[in-house]
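Here the structure comes first, spelled out in structure tokens, and everything after it is commentary.
All protein chains but one are shown in place.
Presenting subunit A:
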């Protein structure tokens, strides 16, 4: 199935919920409204002509100046039909998105990572907690407003977990 045929099929069923679509370097991206995300994903997974049975990865992209701040990106693959497509949705900072763990189990850790790095919450996730950062870490490192060298407040965490004199604290140098 070509990208055009794939998009036509999707559009005939979810046309009114598609915000935008784009083909770049022969990769189809479809942005769907957040409310329909789970239903849309279930359709892509179950439909016999599509059978997107493999969630390659999911992540987010941060646009701090936009009202709907985050783009959630899902890279899907159909192993039986050898197809690949990208599904995207947009969400605000304080809004939760439906989890797709029940469709692909691999979304479990991906969603945990997205929560850990961007602070995006997922509805119906079985075990949403930090995965790469410590459990009591404050802030979300992959947001654009999180400084590359860390925040001065990070010292509080270090003070709590590393006793005085045991390790040298990193100094936060600021450019003038």
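As a convention for this text, contacts are C-beta pairs under 8 Å (C-beta built on N, C-alpha and C of every residue); 3 or more make two chains touch, one makes a residue touch a chain; residues count from 1.
Assume contacts and distances are computed from a predicted model.
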Record-based protein name (UniProt) of the chain missing from this complex, from "Deoxyribose-phosphate aldolase", "NADH-quinone oxidoreductase subunit D", "Pyruvate dehydrogenase E1 component subunit alpha" or "Solute-binding protein family 5 domain-containing protein": "NADH-quinone oxidoreductase subunit D"
Of A:1, A:18 or A:61, the one touching the omitted chain in the full complex: A:61
Residue of A:40, A:104 or A:122 touching the missing chain in the full complex: A:104
Residue ranges of subunit A at the interface with the undisplayed chain: 24-25, 27, 29, 53-57, 59, 61-62, 73, 75, 79, 82, 84, 86, 104-106, 108-109, 113, 117, 127, 129-134, 141-142, 146, 148
